[in-house]
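Have a look at the structure below, then the notes.
In this view, the complex is presented without one of its protein chains, the others remaining in place.
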Amino acid sequence: MMDPATMLSLLISTTLILAIYTILYRENPAFRIGEHLVVGATVGHAVVLAVFQIRDLAWRKVESGIATGNIAGIAYIIPMLLGVFLYFQFASKYRFLARVSIALMLAVGLALSIRGLIFVNVIGQIQGALAPLTGIDRIAYLIGVVCALLYFVYERRASRAAGPLPKIGRYVLMLTMGAYFANTIMGRLSIVIGTLTSLFVDPAWYLIPVAFLIICADAFIRRKGSKSEKAG
Amino acid sequence: MMAFRDILRRNYKQVIYLALFLSLAVPLIYPIGLPVPIQRTTMGVYNKIEGLKPGDVAVVGSNIGAAIYAEVYPQYIAILEHLFRKDGVKVILVGHGQEAPIWAERALGEINAYGRKTYGVDFVHLGYIAGEEAAVAGLCRDIRALLKVDYKGRALADLPMMKNINTAKDFTIVLDFTASADSQYWLNQAYAAYGTAVGFGLTAIKVPDAYAYYTAGQIFGILESLSGAAQYEVLIRRPGMAAKGMDAQSLAHLLYVALLVLCNAFFIREWRGKK
Partner (left out) sequence: MAGVWRRIASAILLIASLVILFDFALRNPTLQSVATDLNNWAVVVGAFALGIGAYSLILRHGRMISKRSPLWPYSLLLLGTMLAFIVTGLATGSITSPQYNWIYTAIIMPISSSLYGMNAFFIASASYRAFKAKSWEALVLLVAAIFLMFKNAPIGGVISPILPQIGGIIWDFAAATGMRALLIGIGIGTLALGLRVIVGQEKTPLGGAE
């Protein structure tokens, strides 16, 4: 037997799932309520995390720095100040202060990405493409990569140097897009399967026919209303 | 008959939605039991974990959230179950997504981690760390400079297993469970900088990118969406939600193929008619 709190949570979550799926029928207040709930909840969650993160990643270090006289710890007041400066981007007079914080985040993020991507995406992938050309399939793969890269350079422009290769590259990329499409379908279906699995739980699933009945009643009433309008 | 065809033509969207709902719902209620073939990307992850020895360190990163839990959470549980079956292997859980700690604690509860292993000796949960790639870089370069405490506020210095683990050089493998571009972070920071072996558990939409890394030998394996989770559940003989979902996937995929074929059949008929 389920405890009352779990039962209530199950009923609320089932109602919200069905409320969101009513958008497949038409735009309605139930969907809007669900939308606004999730936006508020997600942002509230982010604020809670922000408080805990600032406490654990900065404030504890400042406290321990002050207690032990460690300058490196006390220096964490600087990023805390820079963090506060971020909020000045909403004040047009002091927006320039936010730029310093953004500059630091941008610098670290970009530098870390650049140094990683060179080795992983560029050198690593070129090495993968040039990997021992031991069979016809490997040679075909290499030609395919070259054609696709040439398509990025030339697109649809005619080129004597490249010849038909960019056009072949376009077809290679269409195969890749087909792969992304098939995988997108698989991904979205997996999410729906997860949602349905949580719907088909006793006693929540009784709400499904109730939702169907409400939608059918609404469709019937709207159809009758539009018919009588036309007759009038 | 004419009225039915009229309804079909005017309300084709609702008819398709209903067909899709039924193709997913019916196999969930009445499973068919289709076989789940094991792919080599899944075997790559399995063999890597099977090959871990006592004292090896497995870092399990995640960006699991409510939006993608159906795809990635079953993989996460299966992997943690496998890791926890390996005696002496140290497991570090860390999140680079805002909801990650919630799912980490749920998974630890589902596999009875606290009951079968000792926290601080066999596994540690570091919680969520803000900062995206900078957070992962900080973990790889010097954990104790970044974090003083674990997820529950216990000092890292007090956790016995963290005494000898401080940089990515001390990690044996990294497994990351995510849906977005942040799967790149561990590749950039752990693999590129320290040569750490990296594997992924991904949503289906990210798998094509990751497969290019796999064929280049940069990652040791990928768990591909719900299918990968189902395969792993078969390998570790722990049936779960994923295996049940594959029947529903199959029927729904057939529906999509039928819709695509129908659409293009009508298009060709129209085109021939115009000619």
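Order of writing sets the labels: A and B. Residues in every chain begin at 1.
Throughout what follows, contacts are C-beta pairs under 8 Å (C-beta built on N, C-alpha and C of every residue); 3 or more make two chains touch, one makes a residue touch a chain.
These numbers come from a predicted model, not from an experiment.
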item	value
Touch criterion as defined above, residue of B:E132, B:D150, B:D182 or B:E233 at the omitted chain	B:E132
Touch list for subunit A against the chain that is not drawn	5, 8-9, 12-14, 16-17, 20-21, 23-24, 32-54, 57-58, 72, 75-76, 78-80, 82-84, 86-87, 90, 95-97, 99-115, 117-118, 120-122, 125-126, 128-129, 137, 140-141, 144-145, 147-149, 152, 169-179, 181-186, 188-189, 191-192, 194-195, 198
Residues from subunit B at the interface with the omitted partner, ascending	12-13, 16-17, 19-20, 34-37, 65-70, 98-99, 101-102, 105, 129-132, 134-135, 137-138, 141-142, 145-146, 152, 193, 204, 208-209, 211-216, 227, 246-247, 249-257, 259-264, 267
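By our rule, only the chains that are shown with their structure count from here on.
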item	value
Whole-Å gap between the CA centroids of subunit A and subunit B	15
Parts of subunit B lying in touch with subunit A, wherever the complex brings them together	13-14, 17, 24-25, 28-29, 67-71, 98-99, 127-130, 132-134, 137, 146-149, 153, 184-185, 187-189, 191-193, 203-205, 207-208, 212-213, 215-218, 225-227, 241, 244-245, 248-249, 252-253, 256
Contact footprint of subunit B on subunit A as seen in their complex	24-25, 45-46, 49-50, 53, 56-57, 60-61, 64, 105, 108-109, 112-113, 115-117, 119-120, 124-125, 127-129, 131, 176, 179-180, 183-187, 189-197, 200
